[in-house]
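To start, the structure under review is shown below, and the notes come after it.
Removed: one protein chain of the complex. Kept in place: all other protein chains.
Moving on to subunit A:
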Amino acid sequence: MNGSGWLLVLIMLSSFVPGIIIFGLPEDRVRLRTTLNLCGSLIKIGLIVVLNVGIYLGYSYEIRLPLVAGMEVYLHADPLSALFTTLSSVLWLLTTIYAVGYLEDSPNRSHFFGYFSLCVTVTIGIALAGNLITFILFYEMLTLSTYPLIVHRGTPQSLRAGRNYLVYTLGGGALFFLAAAWLQVLTGPMDFGSDGFASHLVVEHGPLLSLLFVLLIAGVGVKAALVPLHGWLPQAMIAPAPVSALLHAVAVVKAGAFGIVRIVLDVYGLENMIVLGLLPLLTFVATLTILWGSFRALQQDDLKRRLAFSTISQISYIGLGISLADHRLALIGGLVHLVHQGIMKITLFFCAGNLAETLGVHRISEMRGIARRMPWTMGAFTVGALGMIGLPPTAGFVSKWFLGLGALSASNWVVVAVLMLSSLLNAAYFLPILITAWFDRPVGPWPDEKNFGRFETRLMLLCPPLLTAAVVLLIGVLAEAQISPLAWVRFIVEGYLP
């Protein structure tokens, strides 16, 4: 059954058009800008609900624009892209609300929100890309549209962070582009979702295909912050909190992880991956990243930097799950973590932003007793942190449970050990924060306290983390419900491992 491909175009336009209009708005049209943003994201969510229902009922949505021979822009929605679009657009709505509150009275907001909308548009483009060319198209555009956000403050540190970001991502992009061109010459133009390229190529070009796989993974691995390509992420923490949220949960890192999933499942295909023997390689990189990220997180005192290293570690759970993709449970665990990690991490970043914005607190050593001053924020933070550790009944528990079961069914004891060790490490760097926040006595005044009347902070800053924290609990408790990320992921996996 065919749905209209124009639905996909509309989904992209719903953030693109507001973005373009916002670029032209004068600084002081706050109300109009906010209205545009919120309308855009609500329309987008509405359209995506339609898309999800359509996909579930078995409609297929696609639209093609051939450019030159062998080059075609192809948008296509499958269950996997629906997962990513839903995640991005819902989190975009929350981040926008948060950003409106966060950036009140700061300069250059038209620019900020304009690029913000562009970022989400191209992220949706990445999700809907139906072939490698289209994927590259949006993947590189994502690099360009996030750069102005990272350097938004215009300070020397942020410019340095931006430069680093570019060095990593453009370099990775170049590798990816090179490998994709080579692959296309070998395999011919290829759409995602066709179980990878023909298996006879594996016999003819085995080593070359392995090399190209490494290049492709290095290309997306930069954005997914795989060790040793992760250096830009902690530095980019200099950007405003909504941007961090965007980088870590909505767009950039997620796009990288999503790219890994696409390459393994749709470009190479599971069978070819197994024949080429490339899955253990991915397992190795993923476990290395998980452990290294956690170790480094332990050493950070700056809250946002600790969260950044935690992202590096957590995002590789997705890669880990994919690398055991021949085992259904592990694949489910990896894919569902795409959603769970996003919601948990965005909660943590919202909270960290609240602390910085309300009290001027940036370091963990300054957080003594902070929960007495901001109980709601720290409540949300606690839920997010417990989720990261993987305690029931949070969402994080669900993904780790499935990953663990998958590793067991693969009898891969190293992975089981890494999962356990990593949970310990997560606890080791999150629990001290919770303990000092809830149980220590505050010493002296806060570095830069602002008062917001009835609530502990601005309402627009408080609501988004509370909401996401509630969702973290909800999708953990109701994981087996009819409508939950887990249920949708099972639906996705049906397509790959029937």
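Convention: contacts are C-beta pairs under 8 Å (C-beta built on N, C-alpha and C of every residue); 3 or more make two chains touch, one makes a residue touch a chain; residues count from 1.
What we mean here is this: contacts and distances are computed from a predicted model.
Within the choices "Oxidoreductase", "Peptide/nickel transport system substrate-binding protein", "Potassium-transporting ATPase KdpC subunit" or "ABC transporter", the name that UniProt assigns to the complex's undisplayed chain is "Oxidoreductase". When the missing chain is restored to the complex, the residue among A:66, A:228, A:277 or A:432 that touches it is A:66.
The hidden chain makes contact, of the residues A:162, A:221 or A:293, with A:162. Seen across the whole complex, the unshown chain contacts subunit A at 65-71, 73, 108, 111, 133, 136-138, 140-141, 143-144, 148, 151, 153-156, 159, 162-163, 166, 170-171, 173-175, 177-178, 181-182, 184-186.
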